[in-house]
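Please read through the structure below; I'll follow up with questions.
In this view, the complex is presented without one of its protein chains, the others remaining in place.
Now for chain A:
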Amino acid sequence: MVHTFTALGQYLAADVNSGAVHVLDKLTYDLLSLIPGPMGETLPPELAEQLPQYDRRELEEGWRELLELQDGGLLFTDDTYLDPEAAMALPRAAVVKALCLHVSHDCNLRCRYCFASTGDFGTGHRMTMTPETAKRAIDWVVAKSGKRRNIEVDFFGGEPLMALDTVKQTVEYARSLEKEHDKVFRFTITTNGVLLDDDTIDYINREMSNVVLSMDGRREVNDHMRPTVNGKGSYDVIVPKFQKLVAGRGTKDYYVRGTFTRDNLDFSADVLHLGDLGFRHVSVEPCSGPADDPFAIRKEDLPQVEEEYEKLARLLMERRDINFFHFNVDLAQGPCVIKRLRGCGAGCEYVAITPDGEIYPCHQFVGKEEYRMGNVFDGSFDMEISGRFADQNIYTRPACRECWARFYCSGGCSASNLLVNGDITKSNEVACEMERKRLECAIALNAIAAGMGEAPYTERDNTACNQCGACAAEEKSNI
(Lines give C-alpha, C1' and ligand atoms only; values in the text may rest on other atoms or scores of the structure.)
Protein backbone atom coordinates (compact mmCIF):
# COMPACT_ATOMS: atom_id res chain seq x y z
CA MET A 1 0.00 0.00 0.00
CA VAL A 2 1.23 3.48 -0.95
CA HIS A 3 -0.32 6.65 0.46
CA THR A 4 0.15 9.79 -1.62
CA PHE A 5 -0.78 13.07 0.00
CA THR A 6 -0.08 16.77 0.17
CA ALA A 7 0.61 18.75 3.31
CA LEU A 8 2.32 22.09 3.92
CA GLY A 9 2.77 22.46 0.18
CA GLN A 10 4.71 19.20 -0.11
CA TYR A 11 3.95 16.27 -2.44
CA LEU A 12 4.60 13.11 -0.48
CA ALA A 13 4.32 9.34 -0.65
CA ALA A 14 4.49 6.88 2.23
CA ASP A 15 5.18 3.26 1.42
CA VAL A 16 3.22 1.77 4.26
CA ASN A 17 4.86 -1.61 4.75
CA SER A 18 8.53 -0.67 4.35
CA GLY A 19 8.34 2.67 6.19
CA ALA A 20 9.90 4.47 3.21
CA VAL A 21 8.83 8.06 2.60
CA HIS A 22 9.43 9.96 -0.62
CA VAL A 23 9.24 13.64 -1.49
CA LEU A 24 7.87 13.95 -5.01
CA ASP A 25 7.49 16.67 -7.58
CA LYS A 26 4.04 17.44 -8.96
CA LEU A 27 4.48 15.15 -11.95
CA THR A 28 5.47 12.02 -10.03
CA TYR A 29 2.83 12.83 -7.41
CA ASP A 30 0.10 12.97 -10.04
CA LEU A 31 1.46 9.84 -11.69
CA LEU A 32 1.85 7.78 -8.52
CA SER A 33 -1.62 8.79 -7.32
CA LEU A 34 -3.05 6.99 -10.36
CA ILE A 35 -1.03 3.77 -9.96
CA PRO A 36 -3.16 1.19 -8.13
CA GLY A 37 -0.50 -1.38 -7.34
CA PRO A 38 2.84 -2.90 -8.33
CA MET A 39 4.24 -1.34 -11.50
CA GLY A 40 5.23 -2.98 -14.75
CA GLU A 41 8.32 -2.15 -16.79
CA THR A 42 6.73 0.53 -18.98
CA LEU A 43 4.31 3.41 -18.56
CA PRO A 44 0.81 2.20 -19.55
CA PRO A 45 -0.57 4.39 -22.39
CA GLU A 46 -3.91 4.81 -20.62
CA LEU A 47 -2.14 6.40 -17.63
CA ALA A 48 -0.34 8.86 -19.89
CA GLU A 49 -3.68 9.76 -21.43
CA GLN A 50 -5.03 10.66 -18.01
CA LEU A 51 -2.22 13.18 -17.57
CA PRO A 52 -2.30 15.21 -20.79
CA GLN A 53 -0.77 18.22 -19.05
CA TYR A 54 2.63 16.48 -18.95
CA ASP A 55 5.08 15.69 -21.72
CA ARG A 56 5.12 11.96 -22.49
CA ARG A 57 8.90 11.69 -22.15
CA GLU A 58 8.77 13.39 -18.77
CA LEU A 59 6.11 10.93 -17.64
CA GLU A 60 8.23 8.01 -18.79
CA GLU A 61 11.16 9.43 -16.88
CA GLY A 62 9.01 9.72 -13.76
CA TRP A 63 7.79 6.17 -14.25
CA ARG A 64 11.35 4.88 -14.41
CA GLU A 65 12.25 6.66 -11.18
CA LEU A 66 9.22 5.21 -9.41
CA LEU A 67 10.07 1.78 -10.80
CA GLU A 68 13.59 2.12 -9.43
CA LEU A 69 12.10 2.71 -5.98
CA GLN A 70 9.87 -0.32 -6.37
CA ASP A 71 12.81 -2.48 -7.45
CA GLY A 72 14.76 -1.22 -4.44
CA GLY A 73 12.07 -2.28 -1.96
CA LEU A 74 10.92 1.28 -1.32
CA LEU A 75 7.55 1.32 -3.06
CA PHE A 76 4.62 -1.11 -3.23
CA THR A 77 6.29 -3.45 -0.75
CA ASP A 78 4.29 -6.14 0.95
CA ASP A 79 4.48 -7.04 4.62
CA THR A 80 5.13 -10.74 4.31
CA TYR A 81 8.34 -10.25 6.31
CA LEU A 82 6.20 -9.89 9.40
CA ASP A 83 4.84 -12.74 11.46
CA PRO A 84 1.91 -11.19 13.33
CA GLU A 85 1.31 -14.35 15.37
CA ALA A 86 4.86 -14.36 16.70
CA ALA A 87 4.74 -10.61 17.33
CA MET A 88 1.66 -11.00 19.50
CA ALA A 89 3.14 -13.77 21.65
CA LEU A 90 4.32 -11.29 24.26
CA PRO A 91 0.95 -9.56 24.78
CA ARG A 92 -0.75 -12.95 25.03
CA ALA A 93 1.65 -13.92 27.79
CA ALA A 94 0.46 -10.79 29.67
CA VAL A 95 3.90 -9.80 30.87
CA VAL A 96 2.96 -6.54 32.57
CA LYS A 97 5.58 -3.78 32.41
CA ALA A 98 3.62 -0.59 33.02
CA LEU A 99 1.21 0.54 35.70
CA CYS A 100 -1.13 3.47 35.77
CA LEU A 101 -1.34 3.74 39.52
CA HIS A 102 -4.48 5.57 40.62
CA VAL A 103 -3.19 6.82 43.93
CA SER A 104 -6.13 9.18 44.22
CA HIS A 105 -9.72 8.92 43.13
CA ASP A 106 -10.29 12.46 44.23
CA CYS A 107 -9.50 15.78 42.62
CA ASN A 108 -9.29 19.44 43.51
CA LEU A 109 -10.44 20.59 40.09
CA ARG A 110 -13.83 20.05 38.46
CA CYS A 111 -12.88 19.84 34.79
CA ARG A 112 -16.00 19.82 32.69
CA TYR A 113 -14.75 17.23 30.18
CA CYS A 114 -13.24 14.85 32.76
CA PHE A 115 -13.52 11.20 31.68
CA ALA A 116 -13.07 10.23 35.34
CA SER A 117 -16.21 12.08 36.49
CA THR A 118 -14.05 14.75 38.18
CA GLY A 119 -11.99 12.14 39.98
CA ASP A 120 -14.20 9.42 41.42
CA PHE A 121 -14.58 7.51 38.12
CA GLY A 122 -18.34 7.49 38.53
CA THR A 123 -18.24 5.47 41.72
CA GLY A 124 -19.51 8.21 44.02
CA HIS A 125 -16.63 7.37 46.38
CA ARG A 126 -13.67 9.73 46.58
CA MET A 127 -10.68 7.92 48.03
CA THR A 128 -6.90 7.74 48.01
CA MET A 129 -4.67 4.68 47.79
CA THR A 130 -2.92 3.58 50.97
CA PRO A 131 0.85 3.05 50.85
CA GLU A 132 0.20 -0.63 51.64
CA THR A 133 -1.96 -1.08 48.56
CA ALA A 134 0.58 0.74 46.41
CA LYS A 135 3.36 -1.54 47.69
CA ARG A 136 1.27 -4.59 46.85
CA ALA A 137 0.85 -3.18 43.35
CA ILE A 138 4.63 -2.84 43.05
CA ASP A 139 5.12 -6.42 44.28
CA TRP A 140 2.50 -7.55 41.77
CA VAL A 141 4.17 -5.84 38.79
CA VAL A 142 7.61 -7.09 39.77
CA ALA A 143 6.20 -10.62 39.71
CA LYS A 144 4.21 -10.09 36.51
CA SER A 145 7.02 -8.43 34.57
CA GLY A 146 9.02 -11.61 34.11
CA LYS A 147 12.35 -10.90 32.48
CA ARG A 148 11.44 -7.33 31.49
CA ARG A 149 13.86 -4.97 33.12
CA ASN A 150 12.25 -1.56 32.61
CA ILE A 151 9.04 -1.00 34.55
CA GLU A 152 7.00 2.19 34.27
CA VAL A 153 4.72 3.52 36.94
CA ASP A 154 2.55 6.56 36.25
CA PHE A 155 1.06 8.19 39.32
CA PHE A 156 -2.38 9.14 38.17
CA GLY A 157 -5.76 10.08 39.49
CA GLY A 158 -7.85 12.03 40.09
CA GLU A 159 -5.09 14.24 41.33
CA PRO A 160 -2.09 12.21 42.54
CA LEU A 161 -0.63 15.03 44.64
CA MET A 162 -3.62 14.52 46.97
CA ALA A 163 -1.86 11.28 47.89
CA LEU A 164 1.74 12.51 47.95
CA ASP A 165 2.68 10.38 50.94
CA THR A 166 1.63 7.26 49.02
CA VAL A 167 3.62 8.46 46.00
CA LYS A 168 6.76 8.92 48.08
CA GLN A 169 6.45 5.61 49.89
CA THR A 170 5.81 3.82 46.58
CA VAL A 171 8.91 5.29 44.96
CA GLU A 172 11.07 4.42 47.97
CA TYR A 173 9.72 0.88 48.11
CA ALA A 174 10.11 0.25 44.39
CA ARG A 175 13.69 1.54 44.42
CA SER A 176 14.47 -0.85 47.28
CA LEU A 177 13.50 -3.77 45.05
CA GLU A 178 15.43 -2.77 41.93
CA LYS A 179 18.76 -4.42 42.64
CA GLU A 180 17.41 -7.66 44.04
CA HIS A 181 15.04 -8.19 41.12
CA ASP A 182 17.16 -6.59 38.37
CA LYS A 183 14.52 -4.01 37.57
CA VAL A 184 14.65 -0.33 36.69
CA PHE A 185 11.61 1.70 37.70
CA ARG A 186 10.73 4.80 35.73
CA PHE A 187 8.20 7.04 37.38
CA THR A 188 5.86 9.53 35.80
CA ILE A 189 3.32 11.77 37.47
CA THR A 190 0.34 13.40 35.79
CA THR A 191 -0.75 16.43 37.80
CA ASN A 192 -3.03 19.45 37.56
CA GLY A 193 -0.45 21.43 39.54
CA VAL A 194 -2.73 22.93 42.19
CA LEU A 195 -0.85 21.37 45.12
CA LEU A 196 2.66 21.94 43.81
CA ASP A 197 5.01 23.70 46.21
CA ASP A 198 8.78 24.08 46.22
CA ASP A 199 9.43 20.81 48.05
CA THR A 200 7.09 18.85 45.80
CA ILE A 201 8.62 20.39 42.70
CA ASP A 202 12.09 19.37 43.89
CA TYR A 203 10.83 15.88 44.66
CA ILE A 204 9.21 15.45 41.25
CA ASN A 205 12.23 16.77 39.41
CA ARG A 206 14.46 14.40 41.34
CA GLU A 207 12.41 11.20 41.19
CA MET A 208 10.15 11.35 38.14
CA SER A 209 11.65 10.55 34.74
CA ASN A 210 8.65 12.20 33.11
CA VAL A 211 5.98 14.58 34.31
CA VAL A 212 2.73 15.46 32.58
CA LEU A 213 1.42 18.90 33.55
CA SER A 214 -2.25 19.37 32.75
CA MET A 215 -3.47 22.70 31.43
CA ASP A 216 -5.33 23.69 28.29
CA GLY A 217 -3.67 26.85 27.00
CA ARG A 218 -5.06 30.37 26.97
CA ARG A 219 -6.39 31.64 30.30
CA GLU A 220 -10.01 31.85 29.14
CA VAL A 221 -9.89 28.40 27.53
CA ASN A 222 -8.27 26.79 30.57
CA ASP A 223 -10.49 28.45 33.14
CA HIS A 224 -13.66 27.69 31.20
CA MET A 225 -12.93 23.95 31.26
CA ARG A 226 -10.76 23.54 34.35
CA PRO A 227 -12.35 25.35 37.31
CA THR A 228 -11.57 24.67 40.96
CA VAL A 229 -14.07 23.05 43.31
CA ASN A 230 -15.27 26.58 44.11
CA GLY A 231 -15.80 27.40 40.47
CA LYS A 232 -12.81 29.72 40.14
CA GLY A 233 -10.28 29.54 37.33
CA SER A 234 -7.12 27.46 37.86
CA TYR A 235 -4.82 29.27 35.39
CA ASP A 236 -3.33 31.81 37.78
CA VAL A 237 -2.73 29.14 40.41
CA ILE A 238 -0.95 26.62 38.22
CA VAL A 239 1.01 28.61 35.62
CA PRO A 240 3.71 29.98 38.00
CA LYS A 241 4.09 26.54 39.59
CA PHE A 242 4.45 24.81 36.24
CA GLN A 243 6.99 27.41 35.14
CA LYS A 244 8.99 26.87 38.31
CA LEU A 245 8.88 23.10 37.88
CA VAL A 246 9.98 23.27 34.24
CA ALA A 247 12.77 25.72 35.08
CA GLY A 248 14.22 23.12 37.44
CA ARG A 249 13.61 20.16 35.17
CA GLY A 250 16.93 20.21 33.31
CA THR A 251 16.86 17.80 30.39
CA LYS A 252 14.40 15.39 31.98
CA ASP A 253 11.20 14.73 30.06
CA TYR A 254 8.02 16.66 30.64
CA TYR A 255 4.92 17.58 28.69
CA VAL A 256 2.44 20.35 29.29
CA ARG A 257 -0.65 18.52 28.19
CA GLY A 258 -3.96 20.11 27.29
CA THR A 259 -7.23 19.07 25.74
CA PHE A 260 -9.11 20.92 23.04
CA THR A 261 -12.85 20.65 22.70
CA ARG A 262 -15.54 21.85 20.30
CA ASP A 263 -15.32 25.14 22.20
CA ASN A 264 -11.75 25.90 21.05
CA LEU A 265 -11.25 24.51 17.59
CA ASP A 266 -8.72 27.33 17.16
CA PHE A 267 -6.40 25.33 19.41
CA SER A 268 -3.22 26.37 17.57
CA ALA A 269 -3.50 29.56 19.64
CA ASP A 270 -3.39 27.44 22.80
CA VAL A 271 -0.29 25.57 21.66
CA LEU A 272 1.45 28.85 20.90
CA HIS A 273 0.30 30.33 24.19
CA LEU A 274 1.87 27.42 26.08
CA GLY A 275 5.07 28.08 24.16
CA ASP A 276 4.85 31.76 25.08
CA LEU A 277 4.70 30.72 28.73
CA GLY A 278 8.07 29.04 28.27
CA PHE A 279 6.95 25.45 27.87
CA ARG A 280 8.92 23.62 25.19
CA HIS A 281 7.25 20.22 25.25
CA VAL A 282 3.57 20.63 24.53
CA SER A 283 0.72 18.27 23.77
CA VAL A 284 -2.78 19.54 23.11
CA GLU A 285 -5.13 16.72 22.22
CA PRO A 286 -8.71 16.35 21.04
CA CYS A 287 -11.55 15.63 23.44
CA SER A 288 -13.03 12.25 22.58
CA GLY A 289 -16.52 10.98 23.31
CA PRO A 290 -19.83 9.74 21.97
CA ALA A 291 -21.93 11.78 19.56
CA ASP A 292 -23.97 13.43 22.32
CA ASP A 293 -20.90 14.58 24.29
CA PRO A 294 -21.04 18.39 24.22
CA PHE A 295 -17.25 18.75 24.19
CA ALA A 296 -16.04 15.85 22.00
CA ILE A 297 -14.87 16.55 18.45
CA ARG A 298 -17.50 15.45 15.93
CA LYS A 299 -17.34 14.41 12.32
CA GLU A 300 -18.68 17.79 11.20
CA ASP A 301 -15.78 19.49 13.02
CA LEU A 302 -13.13 17.61 11.06
CA PRO A 303 -12.60 20.08 8.18
CA GLN A 304 -11.91 22.87 10.68
CA VAL A 305 -9.73 20.66 12.89
CA GLU A 306 -7.67 19.49 9.93
CA GLU A 307 -7.20 23.04 8.71
CA GLU A 308 -6.13 23.99 12.22
CA TYR A 309 -3.51 21.22 12.36
CA GLU A 310 -2.05 22.43 9.08
CA LYS A 311 -2.08 26.01 10.38
CA LEU A 312 -0.34 24.85 13.55
CA ALA A 313 2.33 23.01 11.57
CA ARG A 314 3.05 26.15 9.55
CA LEU A 315 3.23 28.26 12.70
CA LEU A 316 5.58 25.79 14.39
CA MET A 317 8.05 26.05 11.53
CA GLU A 318 8.77 29.50 12.95
CA ARG A 319 8.71 28.35 16.59
CA ARG A 320 11.73 26.18 17.21
CA ASP A 321 11.08 26.60 20.92
CA ILE A 322 8.00 24.35 20.79
CA ASN A 323 8.05 20.58 20.44
CA PHE A 324 4.47 19.54 19.67
CA PHE A 325 3.98 15.93 20.77
CA HIS A 326 1.88 14.80 17.82
CA PHE A 327 4.21 16.25 15.19
CA ASN A 328 7.17 14.52 16.79
CA VAL A 329 7.51 11.47 14.54
CA ASP A 330 10.87 9.82 14.12
CA LEU A 331 10.81 8.22 10.69
CA ALA A 332 14.22 6.57 10.83
CA GLN A 333 14.79 5.45 14.41
CA GLY A 334 11.40 5.09 16.02
CA PRO A 335 10.14 1.88 17.55
CA CYS A 336 10.48 -1.44 15.76
CA VAL A 337 7.70 -2.73 13.54
CA ILE A 338 6.78 -5.32 16.15
CA LYS A 339 6.02 -2.60 18.68
CA ARG A 340 4.03 -0.73 16.05
CA LEU A 341 1.96 -3.82 15.41
CA ARG A 342 0.95 -4.18 19.04
CA GLY A 343 0.01 -0.65 19.99
CA CYS A 344 -0.47 0.60 23.53
CA GLY A 345 -0.55 -2.79 25.25
CA ALA A 346 -3.58 -2.02 27.42
CA GLY A 347 -4.81 -5.08 29.28
CA CYS A 348 -1.59 -6.97 28.54
CA GLU A 349 1.62 -5.02 29.05
CA TYR A 350 -0.09 -2.06 30.65
CA VAL A 351 -2.83 -1.96 33.29
CA ALA A 352 -4.40 0.50 35.70
CA ILE A 353 -4.74 -0.13 39.42
CA THR A 354 -7.38 1.61 41.52
CA PRO A 355 -7.03 2.87 45.12
CA ASP A 356 -8.50 -0.39 46.40
CA GLY A 357 -6.13 -2.53 44.34
CA GLU A 358 -8.50 -3.50 41.52
CA ILE A 359 -6.91 -4.07 38.12
CA TYR A 360 -8.35 -2.71 34.85
CA PRO A 361 -6.99 -2.79 31.27
CA CYS A 362 -6.11 0.91 31.42
CA HIS A 363 -7.09 4.10 33.23
CA GLN A 364 -10.00 4.71 30.88
CA PHE A 365 -11.66 1.39 31.72
CA VAL A 366 -11.64 2.01 35.46
CA GLY A 367 -15.13 1.76 36.90
CA LYS A 368 -16.44 -0.38 34.03
CA GLU A 369 -17.22 -3.51 36.04
CA GLU A 370 -17.23 -5.88 33.06
CA TYR A 371 -13.57 -4.96 32.46
CA ARG A 372 -12.35 -5.53 36.03
CA MET A 373 -9.46 -7.98 35.60
CA GLY A 374 -8.41 -8.82 39.13
CA ASN A 375 -6.90 -7.51 42.33
CA VAL A 376 -3.33 -7.06 43.53
CA PHE A 377 -4.19 -8.52 46.96
CA ASP A 378 -5.26 -11.95 45.76
CA GLY A 379 -3.10 -11.90 42.61
CA SER A 380 -6.05 -12.60 40.34
CA PHE A 381 -5.72 -11.55 36.70
CA ASP A 382 -8.40 -12.42 34.17
CA MET A 383 -6.57 -13.90 31.19
CA GLU A 384 -9.78 -14.02 29.16
CA ILE A 385 -10.09 -10.23 29.28
CA SER A 386 -6.35 -9.85 28.74
CA GLY A 387 -6.62 -12.19 25.74
CA ARG A 388 -9.31 -10.02 24.19
CA PHE A 389 -6.98 -7.04 24.37
CA ALA A 390 -4.00 -9.08 23.19
CA ASP A 391 -5.99 -9.92 20.08
CA GLN A 392 -6.21 -6.23 19.20
CA ASN A 393 -3.66 -5.28 16.61
CA ILE A 394 -3.46 -3.57 13.25
CA TYR A 395 -4.27 -6.79 11.43
CA THR A 396 -7.28 -7.78 13.51
CA ARG A 397 -8.93 -4.34 13.65
CA PRO A 398 -10.84 -4.09 10.37
CA ALA A 399 -10.34 -0.35 9.85
CA CYS A 400 -6.58 -0.62 10.51
CA ARG A 401 -6.10 -3.26 7.85
CA GLU A 402 -7.13 -0.71 5.23
CA CYS A 403 -5.41 2.31 6.77
CA TRP A 404 -2.11 3.76 5.51
CA ALA A 405 -1.28 5.13 8.99
CA ARG A 406 -1.41 1.79 10.81
CA PHE A 407 2.32 1.51 11.50
CA TYR A 408 2.51 5.10 12.78
CA CYS A 409 -0.45 5.00 15.17
CA SER A 410 -0.52 1.24 15.90
CA GLY A 411 -4.24 0.80 16.03
CA GLY A 412 -5.62 3.63 18.11
CA CYS A 413 -7.29 3.46 21.49
CA SER A 414 -9.53 0.59 22.64
CA ALA A 415 -11.13 2.81 25.28
CA SER A 416 -11.98 5.45 22.74
CA ASN A 417 -13.48 2.78 20.48
CA LEU A 418 -15.64 1.52 23.35
CA LEU A 419 -16.70 5.02 24.31
CA VAL A 420 -17.75 6.00 20.81
CA ASN A 421 -18.76 2.73 19.15
CA GLY A 422 -19.48 0.44 22.10
CA ASP A 423 -16.84 -2.05 20.92
CA ILE A 424 -13.08 -2.06 21.55
CA THR A 425 -12.49 -3.45 18.04
CA LYS A 426 -14.44 -0.77 16.12
CA SER A 427 -12.16 2.17 15.43
CA ASN A 428 -13.26 5.67 16.37
CA GLU A 429 -13.21 7.10 12.88
CA VAL A 430 -13.18 10.75 14.00
CA ALA A 431 -10.05 10.10 16.10
CA CYS A 432 -8.52 8.15 13.19
CA GLU A 433 -9.08 11.00 10.75
CA MET A 434 -7.40 13.49 13.11
CA GLU A 435 -4.51 11.09 13.65
CA ARG A 436 -3.99 10.73 9.91
CA LYS A 437 -3.94 14.49 9.45
CA ARG A 438 -1.45 14.95 12.29
CA LEU A 439 0.81 12.31 10.76
CA GLU A 440 0.66 13.92 7.33
CA CYS A 441 1.71 17.21 8.90
CA ALA A 442 4.48 15.50 10.86
CA ILE A 443 5.88 13.80 7.77
CA ALA A 444 5.73 17.06 5.81
CA LEU A 445 7.60 18.83 8.62
CA ASN A 446 10.26 16.13 8.42
CA ALA A 447 10.59 16.73 4.68
CA ILE A 448 10.91 20.50 5.13
CA ALA A 449 13.42 20.06 7.95
CA ALA A 450 15.48 17.86 5.64
CA GLY A 451 15.55 20.64 3.07
CA MET A 452 13.54 18.65 0.56
CA GLY A 453 10.53 19.39 -1.58
CA GLU A 454 8.73 22.56 -2.47
CA ALA A 455 9.37 24.79 0.54
CA PRO A 456 12.59 26.73 1.01
CA TYR A 457 15.22 25.11 3.18
CA THR A 458 14.86 25.67 6.87
CA GLU A 459 17.13 24.58 9.67
CA ARG A 460 14.22 24.52 12.06
CA ASP A 461 13.40 20.98 12.97
CA ASN A 462 10.24 20.52 14.99
CA THR A 463 9.98 16.83 14.42
CA ALA A 464 12.82 15.03 16.07
CA CYS A 465 12.89 16.27 19.62
CA ASN A 466 14.46 13.86 22.08
CA GLN A 467 16.74 12.65 19.31
CA CYS A 468 18.47 15.79 18.07
CA GLY A 469 20.12 16.78 21.34
CA ALA A 470 19.37 20.47 20.72
CA CYS A 471 17.61 20.78 24.07
CA ALA A 472 20.63 19.66 25.99
CA ALA A 473 23.03 21.75 23.94
CA GLU A 474 20.88 24.85 24.29
CA GLU A 475 20.37 24.44 27.99
CA LYS A 476 24.08 23.85 28.48
CA SER A 477 24.89 27.05 26.64
CA ASN A 478 22.48 28.96 28.88
CA ILE A 479 24.21 27.88 32.08
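Rule of thumb we're sticking to: contacts are C-beta pairs under 8 Å (C-beta built on N, C-alpha and C of every residue); 3 or more make two chains touch, one makes a residue touch a chain; residues count from 1.
Keep in mind that, in the parts below, contacts and distances are computed from a predicted model.
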Missing subunit (named according to UniProt) among the choices "Phospholipid ABC transporter ATP-binding protein MlaF", "Formate hydrogenlyase complex iron-sulfur subunit", "Exonuclease, DNA ligase-associated" or "Six-cysteine peptide SCIFF": "Six-cysteine peptide SCIFF"
Hidden-chain contact residue, picked from the options A:47, A:331 or A:399: A:331
Touch criterion as defined above, residue of A:98, A:141, A:221 or A:353 at the omitted chain: A:98
Interface with the undisplayed chain - residues on chain A: 12, 15, 17-25, 27-28, 61-62, 65-66, 68-69, 73-74, 77, 81-82, 87, 90, 95, 97-98, 100, 115, 148-150, 152, 154, 186, 188, 190, 210, 212, 253, 255, 257, 259, 281, 283, 285-286, 288, 325-326, 328-340, 343-346, 349-350, 362-364, 407-413, 415-416, 431, 434-435, 438-439, 443, 446-447, 450, 452-453, 466-467
